Structures are given as structure tokens and as C-alpha cells.
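Read through the structure below, which is laid out as C-alpha cells, and then see the notes.
Note that this complex is displayed minus one protein chain, with the remaining chains in position.
Order of writing sets the chain letters: A and B. Residues in each chain are counted from 1.
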Amino acid sequence: MTRIALEHLHKTYPRQAAPALERLSLEVEAHTLMALLGPSGSGKSTILKLIAGIEDPDQGDICFDGQSILRIPAHRRGAVLMFQKAYLFPFLSVADNIAFGLRAKGVNKATIQTEVQRMLDLVGLPEMAHRRPAQLSGGEQQRIALARALVVQPQVLMLDEPFSSLDPAVRQNLQEAVRRIQRELGITTILVTHDRSEALAMADQVALIEQGTLVAHAPPQQLYERPPHRQAARQMGIDTFLTGRVTGTTLQSQFGPLTVSETPGHGGEALYAIRPEHLRLGHEPGAHSLPVTVQSQIYRGDHVEVQVSLGETVLRVRTNEACWSNGKRVFLHLPPEHLFLLKLPGS
Amino acid sequence: MRVDRPTLRRWLMLTPALLVTGVLFGVSMYYGISQSLGYLPFIGATRVSLDAYASVLGGATPAGREFWAALGFSLWVTGISTLLSAVAALLLAVALSHRRRPAHQATLLALNANLALPHMVWAIALLLLLAQSGLIARIAAALGLIATPAEFPVLVRDQAGIGIILHYVSKEIPFLVLIVLAVLRTQGHAYAEVATTLGAGPWMRVWRVTLPLVWPGLSAGALLVFAFIFGAYEVPALLGVSYPRVLAVLALDYFLNADLNRRAEGMAISLIMTVVVVGLGLLVRRIDGSER
Partner (left out) sequence: MARNAEDKLVDGDGFSRWPAYLGYALLYLLLLGPVVGLVLYAGSTRWFFPDLLPVTWTFETFWRQLSNARTQQAIGTSLLLGGVVTLLALVIALPAARTLGLERFPGRSLVLLLLFLPTIVPPLATGMGLNIIFLRLGLAGSLAGVVLVHLIPVLPYTIFALIGVFVRYDEGYEQQARTLGAGPWRILWQVTLPLAGPGMAVAALFAFLVSWSQYVLTLLIGGGRVITLPMLLFAAVAGGNPATIAALALIFAGPPLLAIALAARALTERTTTVGQQY
């Protein structure tokens, strides 16, 4: 199976000032699922188009298993794309849709028939061969699109927001199916998404893309729990940052002194972050607390999000109780073991 | 039966159009058929007969002698023009659909300008361009290919209907290109991209993806083109010869005759033309319907 290497990819679209990709390098190990996570317009989809050969890079190289593929025409690359819409050919039956890629290769009829049935079984729709695309639900259409992509045994499977137009229940169902099939076949897969939880749930590796550059990449748990720097931390939903000098285990933060368990090992400026679910609110001061004022609270079912002000700064805290009246002065507890160090910009 | 308000409102909105079309069209069909059967009570003719049809389809009258040749000529001119313009339009649209936007807009404009030009103007332009002393003959003479007009091939007012066919091919290509381009611009590219990543080369994309995608629009457009050419009078009258003539020219010639029998024959011919195109329309609908 295929290992993908993107090397210094650069792409600017005509009549657009900012480049869509700026010398981006990234490696995807064979058999793994890499999620590209980032806001819309960050260049994620461009990466897929370059790999598929629908677009050409201005500079840089793309290699499958160390071999450059830039000179191979798009239809011989074995890099299959799936989009938000299934794009099943409306004039073909489900079975003929799946068979499309095999017909392009000139595979014989008998093989096509068995392969199509095998794929229908694989995506869990064994009875659908003679349906028309219009007769299928959105989730079923995406399953057939997946079968159509997998039947050609592609080197790389690329998914461009394939779940984002589906209902939550269907979406989760399909996410699990894709993950199961990807593991089963061991096919190298790239998933483009702007949904953080989707990326974390599905990927072996998550790459954060912003404005055409790679911000960070790491396994999901590591990225979520220990994002390397402020930019990555923000994409992981963190908005509480503390800076200051550390002496011993005391951080002289902009809000006041706090105890930390992790120390930078130097006396200079340090940057710390803490996840919103690790912050706690209390009516009494504690050893590691700061006085704050409750601004507002939002009931979210499984938790309550409370916004508190600390001087000029507004922070979000996840709590389990909804008893924080607005304007009340309370205390924000920052457990030292959850304060972690971030890399400083430029270091 | 109770009619709810939205239903009532909907049919009220449709009434003017249905009424005008229905009355005008219905009245014309009623009087057309009556006249072809010789039934015109207000001039005292009340005997209903199929004489006009009999003499057109098999009689020894002038109409009967010319009808089958005219039908064949009409079908030849119409069929070949429709076929050529549909094939050319498909290929042109595929070639044009990939181009950049400014060029595309200029093309759209040029195509629409051609559509807006009346058929008579176009026919006259072709006449001046292709006649034996026309512009192209002059170019041929300047290149030393011919010396006198008589050496230039007869391309308009010719026996085979080449002038008429050239007219309709050049005038209907833009019409069909616009139909096909509209489909390709809205959904063609996504499907082409999917097909490419699945391993389809350029030709497979055209035959297996583009053609099926545009087929409903193209076949409906081609049917419209066929019906239009089959029934049109001006162009074959301007670019045709006196024999063979197309059915429309034959029908009008007879209809404008002072003799009432000739008029009935003219009317009968035009109604036979109607049966041919409506029958073809139903056939195409049926084939298209059974395919999906």
C-alpha cells in the first residue's frame, strides 16, 4: 500500500492574490487515515485536487512510495476522490455506477459482477444493485460512492467533507463504516474536514491547515491534549492562555500568581494553556484560584458553559451546574496538573 | 368534489394561457380538418369526404404525383440537418465547455446573436455567400480555382437541398450548443472529475458521462429542431428549387390556389405533416421514457 509524500507544494490560483498552498510539506504513512482539519478556504481541498491530478501544483512534488506522480495523468493515478455530494451518475443503476471504474480498466464482465457484489456487501447495501441513484437516501448514496471508489483498488482514497451534508445519526453511522472499511482494507486515506470531533474520531494522524500552511500534525489524542503551540491550541478549542515568568513552580501570569507543575527549565517568558473542561468554578477561593465575575451562561445539555470575565479577558468554563447568576463574583480554579506549556512563537 | 384554495388559485393562474392556446389551436385544428374533408357549411359545402387525402396520397392529380417526392425530400433535408447539427453541437459544446470565462462569455453572446437573426436574413446571407457568383465563388476565382461562375458548384437552389441543409445546420448548431452548454456548465465538471479519478480517459468521459448527461436536453432540442425544419416554409422557398419541393412549399402553393379542391389538398398535406411530427414526437418520448 501507498505512502504519500507532499514536498513543498505551492499553488496560487489565477486572479487570486494569496496562495492557496504555501510550500506545504506533509507525509501520510501507508495504511493510515490522515485528517486535514482547518477552516474553509484554508487550502485543504486544494491538496486533494493536486494529489488527484485535477489541478497541478506551481512548485513542489507529490510522491507515492517515493515515486513522483506529477507526470502521470489524473485518470491513471489511482487516487480516487469522494465529495460532499455523492455524484452518482444519474443515468446509471447502482451496480453500473460501481462498475464504472472497472469498465474504464477493461475488466471482464464476470469479474465486474462479482466485484460489484463484493463491494455492495462491504458497504452494507447488498440488495441495492438494481436501484437508481435517485431512489437512495443521502447516506446510501455516499455508501455507493464509497463502493464505487474502492472497487478500483485505489492507491489512495481521498474524502472531501463526505459526511457534512448528512443528518447527525446517518453521519455517525457512515463515519464508523468508513473507518471500519479503511482499517479492513488498509487503504491509505486522506479526509478533509472542518469538524474537529470528526477528525479526532476518525484519524490516525490529524494535520491542522491554516492559510495554505501546515500548522501542526500529530495523533488525535496528542494534538487534543498537548497541542504544541497557541495556533494549534486554538483549533483544538482552547482559549485560556497564561503568560509570564516562572520562578520555582510559580507562574507570575498576567492575572496573578499561579502554581504550575510543569516548568520551562529557564527563567524566561513562558506560555501556558488549559482546556475549558479542566477549569472549575467555586464560591470559595482556593490555592490555585483567581477571582472572576460571571458574565453569562449557556445551557448545553450535557454541560453548562459559563463565561467569566477576568479583567478585560473573557474565558469560557465548562461546568456541570447551572447556578451561576450573572454579575456574581466567584473564583476560577486552575489545577496545576492541567496547566501545560506551549511553544512560544519564534522558538 | 371540494376544491381547495391553492388548487383553485393555481388553475386560475393557468387559465389565460390555456384558454388562448386552447381556443386558437383548437379552432385552427377544427377548421383545418373540416376544410381538408371538404366540410365548410358557411359556403354551402356540407359533404364530408376523404377525397383530398385520397388524391394527395395516391391520386393522379398534380398533388398526388408530387406528394411522395416532396415527403422524401422533406424527410431527407430535415433528418440530415437535425442529425448533423446535433452531432456537431455536442462536440462543439464539449470543446467549448472547458474554456476560460471571458472567451466563454463572448461565445455565448455570439451564439445568442446568431439565434436572434431571423431565418430569412440568414438564408439571404447564405444565398449571397454561396451563389455561383457569390462571395465564396469570388474567393475561388481569386485563388485561380475557377474562371467563370458556371464552374462553381451549385450549393444553393440545388436539387439535393444542400443550400437548405447548410442553412439549417449553421442556424441550429448554436441553438443546440446553448442547450448542451447549459447542462455541462451546471453539472458537467463535477461528474467529469469523479469519472477521471475513477480512471476514465477523455473519450470515455465524453461517451459514458457527458453524452448520457446531456441526452435528455439534446434529444428534446433535436426533436424541436426536426419539427421546426419539417414545417418551415421561408427557407426552402428561398434556397430551394421548383422540383423537388418540400411539403411546406407544396402545401402553401396548393392552399393559396383559387380552386377549392386544391385548397383542401393543401390543407390535407399540412395536416399529414402535423401527423408526422406529432407521431415522431410521441415515438421519441416513448423511447426516452423506456430508457429510464
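Keep in mind that, in the parts below, contacts are C-beta pairs under 8 Å (C-beta built on N, C-alpha and C of every residue); 3 or more make two chains touch, one makes a residue touch a chain.
All values derive from a computational prediction rather than experimental measurement.
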{"item": "Listed residues B:Ala86, B:Leu198 or B:Ala227, member touching the removed chain", "value": "B:Ala227"}
{"item": "Residue among B:Pro62, B:Gly79, B:Pro149 or B:Pro212 touching the omitted chain", "value": "B:Pro149"}
{"item": "Hidden-chain contact residue, picked from the options A:Ile54, A:Ala177, A:Ala218 or A:Leu344", "value": "A:Ile54"}
{"item": "Hidden-chain contact residue, picked from the options B:Ala69, B:Leu109 or B:Leu283", "value": "B:Leu109"}
{"item": "Residue of B:Thr46, B:Gln159 or B:Thr186 in touch with the missing chain, whole complex considered", "value": "B:Thr186"}
{"item": "Touching residues (missing chain, whole complex) on subunit B", "value": "7, 10, 12-14, 16-18, 20-22, 24-25, 27-33, 35, 40, 42, 91-92, 95-101, 103, 105, 107-122, 124-129, 133-135, 137-139, 141-142, 149, 170, 173-175, 177-179, 181-182, 185-186, 189, 192-193, 196, 201-202, 205, 221, 223-225, 227-228, 230-234, 237-238, 248, 251-252, 255, 266-267, 270-271, 273-274, 277-278, 281"}
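One rule holds for everything that comes next: only the chains that are shown with their structure count from here on.
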{"item": "Distance between chain centroids, defined by C-alpha means - subunit A, subunit B (Å)", "value": "56"}
{"item": "Touching residues (chain side subunit A, partner subunit B) in the complex", "value": "52-54, 73-81, 83, 85, 87, 89-92, 100-101, 103-105, 132, 148-149, 152"}
{"item": "Residues on subunit B engaged by subunit A in the complex (per definition of touch)", "value": "190-191, 193-201, 204, 208-209, 212-213, 215, 292"}
